[in-house]
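Encoded as structure tokens, the structure appears first; notes follow it.
Selected chains from the complex are presented in situ; the others are not included.
Read from first to last, the chains carry the letters A, B, C and D; within each, the first residue is number 1.
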Amino acid sequence: MEKSTSPAPPVKITIINFDSTGFHEREVRRVEDCYQVQKGEFPAWINFSRRLENQELEKFGEHFDFHPIILDSIEDPILRPRLQDFDNYILIVLSAISFNPETHQICADKGIILLGKKLVITFLPKEELFTAMMEWLRELKTTSHKMRADYLVYAILDTVVDNYLVTLEQIWEQIDSVEEGLLTNPTRGTLQLIHDLKQEMISLRKSIWPLRGVVGSLTRLESPLVNQKTKLYLLDVFDHITLVIDTMEAYREMLSGMLESYLSSISNKLNEVMKVLTIFSTIFIPITFVASIYGMNFQYMPELTAKYGYIIFWVVILLMSGTMLLYFRKKKWL
Amino acid sequence: MEKSTSPAPPVKITIINFDSTGFHEREVRRVEDCYQVQKGEFPAWINFSRRLENQELEKFGEHFDFHPIILDSIEDPILRPRLQDFDNYILIVLSAISFNPETHQICADKGIILLGKKLVITFLPKEELFTAMMEWLRELKTTSHKMRADYLVYAILDTVVDNYLVTLEQIWEQIDSVEEGLLTNPTRGTLQLIHDLKQEMISLRKSIWPLRGVVGSLTRLESPLVNQKTKLYLLDVFDHITLVIDTMEAYREMLSGMLESYLSSISNKLNEVMKVLTIFSTIFIPITFVASIYGMNFQYMPELTAKYGYIIFWVVILLMSGTMLLYFRKKKWL
Amino acid sequence: MEKSTSPAPPVKITIINFDSTGFHEREVRRVEDCYQVQKGEFPAWINFSRRLENQELEKFGEHFDFHPIILDSIEDPILRPRLQDFDNYILIVLSAISFNPETHQICADKGIILLGKKLVITFLPKEELFTAMMEWLRELKTTSHKMRADYLVYAILDTVVDNYLVTLEQIWEQIDSVEEGLLTNPTRGTLQLIHDLKQEMISLRKSIWPLRGVVGSLTRLESPLVNQKTKLYLLDVFDHITLVIDTMEAYREMLSGMLESYLSSISNKLNEVMKVLTIFSTIFIPITFVASIYGMNFQYMPELTAKYGYIIFWVVILLMSGTMLLYFRKKKWL
Amino acid sequence: MEKSTSPAPPVKITIINFDSTGFHEREVRRVEDCYQVQKGEFPAWINFSRRLENQELEKFGEHFDFHPIILDSIEDPILRPRLQDFDNYILIVLSAISFNPETHQICADKGIILLGKKLVITFLPKEELFTAMMEWLRELKTTSHKMRADYLVYAILDTVVDNYLVTLEQIWEQIDSVEEGLLTNPTRGTLQLIHDLKQEMISLRKSIWPLRGVVGSLTRLESPLVNQKTKLYLLDVFDHITLVIDTMEAYREMLSGMLESYLSSISNKLNEVMKVLTIFSTIFIPITFVASIYGMNFQYMPELTAKYGYIIFWVVILLMSGTMLLYFRKKKWL
């Protein structure tokens, strides 16, 4: 699990206004440009592509009346997913992931959602996530949902969780490809891959478990900011998170099982190698001994001058080898 | 665990009407033919052999007054088993399985049950399941139960769970056959089989645990659609699910134990192979050395010309071998 | 864990009537003979040695006013231990075991207890169990307890649980005997025994855990059929079950520890074997090479004709061997 | 874990009376001598060094008005720690341990405490325990606590739990001494010791977990026999028990970790042994083959009569050995 630590690009601020016919998207440069937002019957959504500078953030927070702890939470880089209800805002901290199938690296980024009255403010550092949301909105335009702020939050959460499911599917392909050759032809790369995937699973769990708590709390939250109808949709997200966790746990156990099988397979191979060595050694070591006896230079060795000495030697050798082979067959080594 | 992904056959719609004497089954072609259903004192049951096309589904849903989330649930292919109460309908999503003993593959399919007022609508993609239900109904006809919609749902759930028990029994046969030769004659196929069965157990657990939650919730649900008497029968299903889970957990542990024993057995065998090799090597390597000494061509080697040289050589060789054999007996290697 | 599947013997029906002085036991042939039972101030106990035929059972159930689910439960062969309160009867399904120390097989049988008003009806297929109960009753006769139906049920449960404790004690003896020679002289039989005992523990757990739930529920049950005083005694049974579970878990962990130690011990032995092989090989292989050099037939080999060639050869050989021995001593292989 | 099974010595009955200045201790012979006890403002304490004979016990129980279940509990040798409130008495069953560092045996004994109104009756078979309590009382004498019966019970429980902590400290010394040489110089004794300590931990857990429940219940018990102030002290005992459990669990995991490391260490050693063997074999086996070639007696072998044959032989031999050594260095075996 790697934190994405690319050098901070200039912050991109996007403002999306909803009305009865759809939504308007525009990008602004300065934080102050956001202050005009938030009017009318329909909600607005402000997204920042990364954390603001401390001073900007403080001003921004002052204008939108943030509790100091909200500011702390936006600044704190190590916060784990959580939900906190400050009457005027609901703060949602979440962890969005993406998987790079080539390096087997899962990249996790903290995202922040602030659900206010007809206002959603988000800090989504993962561009894919924002792009996916925009596409979702565009598709939605044609259908005539009356957009609500809490429904928008549901959509963001759903997109984040869908990302987990996509990641798991990619991981599944990796697992599947590993499993194929596991017992018949295990290589050192297999071991490395299982090891990597296992470690990734452990990291993943650190992100998803608290997210489950967050969405669970959100469905139970008594707040005028969250509509009862939206909660039914949130239950769906909760269900998907549970699916993610179940799948993840199943993968973890599968990977453990694969490691065990890999080890068994290696043990099996070692056994096979040793059998070959032992069969060769136990057949040839004794007959080599016999041969070396008759290579000795003792003056008196009656066998050497015996007429059929050499032929008897071969008979003895073949008898010895045959006995050993029968013994190995009995032991089922052959 | 494989999702059955055969190319979609044309949807088969079956309508079953109950009356005081039994039931009438008929098959219809078009979704619209279902709209006349649902009259009188006794319940009706509509079963679809697979998901409908989106448009058909929407029309169907409109006619029968489905909540949008019900439509979403029918469409969503990855939903895990769950229960949701929409006043006019109770939605049950479940996972039905079947086991192919030859490939050791468990095939899981999502089924959907909608329990309405005197109406049950089901999407059961697994044909066996539907056939089993029909047989159950035919047997029932002779006895004079007054059919109720919730009792029908109980029967479907019972059939699904029975299928799990049958699957477990088939798996048990596999486990039993593996265990027989485990410690005396473990083969590579044994390892593969244990590995496969373990992975299947992990998949199975993903289906059955949420099903337990579903049936548990159903027995506690306060809804006019579920009769108090039926709940007593549902407790029976719940009990069977718990039995499935207990059995499954026991199998999993047994398989883990078998893998451990397999590994121990392999270690044992390796040990035995190594002992054979060591006994042969440690006996023959020294005496071969002695023989090779007297194969040397030094001019001055008094032993070679000694009268009893060759006989003494044999005495020494036998003494050396004897000593080694005694040593091995003391070490209990023989 | 084997289900006892001997061919069904003719059912044995025993009726025990209690009065103020003790109890009368008599055996009847036909189910109808039970119908006269159940009169007066003291309870009666009817025991069946096995399940009845379906028709007989139905008649019997009709006479004694059984709920259909009670009949289902008696027929269902795979029911797990459970408690269900049908106002006129309390149904207790339990699992009674016995251990065969020679085959290391635990035999489990389903037993059924129906606690009614001044009436106990039981299906106890395990004869030992019934015999043990009769003995308990005979001993009780002298003391002047006023027998109650619920106290009788307590006695049966206590007898069943005592049986578990006896079984565990027998298993303990097995474990203890295995442990003795575990680290010093492990054999293949040891592995088989540990494996068998582990698998038995897993089966055992499947029986005892639900039994705990049953007795626990019974102590909390609000029913006129269970007296408050009896519940104090039932707490004792509950305590014994908890002891069984604790002991069983401890045994399981001990067996796991023993398997680990067995494996370590095997590894140790392998190591020892390999050391012997390596010591012999690394000493004799080089000196055999030296000997084979001077067995070569090159025309020009000055060492062969040197005066002290042979003596120098021996000096070299001894130096080489000595160096190796010192090396092994330094490595602590000797 | 061994039950101490020394032949029953004659029971020793000690009566301790408290007054405002301290306490008086006296030993009596007969059970009847206890009956005069229990008067005045301060509590009395009767301790039995072992279980009474059944008849004596019954008489004793009758005099002090024991519930039949209390008598059963005193007689039952296998009872696990528990708490039961019989209005006039609180029954505490506990398990006291002591550790013999030489045999690595933990000896556990059941103790019983009956807390009545101004009366404490105990059966403490472990003499050390009683001795420790007496010392504690003697020290207390100088300070002017007004002794209460429940405070005395607290003191006994505290002494019992302290004993666990002392035992754990002794076990820690064992663990520590094992860990020292674990990775550098593991011996077979190491394995035996780890195995023994692990099994002891499993037994220990069986004693301490229920004790935690007992003390926890005692702190929550609503009874006139237990003062609110004493409960604050009991919380301290509870805290110490939790410390015992935490420490024990940590030790168990440490021992598991040590066993794993031991196994890894053995594997490492095996690897090292095999490398030595392989290096020697792969260097000497080929060159011995070369030497044996020139020991052949073929008539036509031009090399034998070549002028520099023998020297070229040595060059070849050294080149072969050198190549192998380079190969091993590349493989990092040297």
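What to note about this one:
The rule is short, and it goes like this: a residue touches a chain if its C-beta (ideal position, glycine included) is under 8 Å from a C-beta of that chain, and two chains touch if they have at least 3 such contacts.
This is a predicted model, so every value here is computed, not measured.
Displayed in place are 4 chains, all sharing one sequence; the entire complex defined by the structure file totals 5 copies.
Everything below uses one rule, namely that only the chains that are shown with their structure count from here on.
Where chain C touches chain D, the two copies mostly use different residue numbers: shared numbers make up under half of all numbers in play. The angle of the rotation carrying chain B onto chain C, fitted on C-alpha atoms and rounded to the nearest 5, is 70°.
Averaged C-alpha coordinates give centres for chain B and chain D that are 41 Å from one another. Averaged Cα coordinates give chain C a centre that lies 25 Å from the centre of chain D.
Of all residues in chain A, those that touch two or more other chains are 295.
Residues 69, 72, 78-80, 82, 84, 185, 188, 191-192, 195, 198-199, 202-203, 205-206, 209-210, 259, 262-263, 266-267, 269-270, 273-274, 276-277, 280-281, 284-285, 287-288, 291-292, 294-297, 301, 303-305, 307, 309-310, 313 of chain B touch chain A in their complex.
Put simply, chain A touches chain B in their complex at residues 165, 182-183, 232-233, 235-236, 239-240, 242-243, 246-247, 250, 253-254, 257-258, 260-261, 263-265, 267-268, 270-271, 274-275, 277-278, 281-282, 285-286, 288-289, 292-293, 295-301, 332-333.
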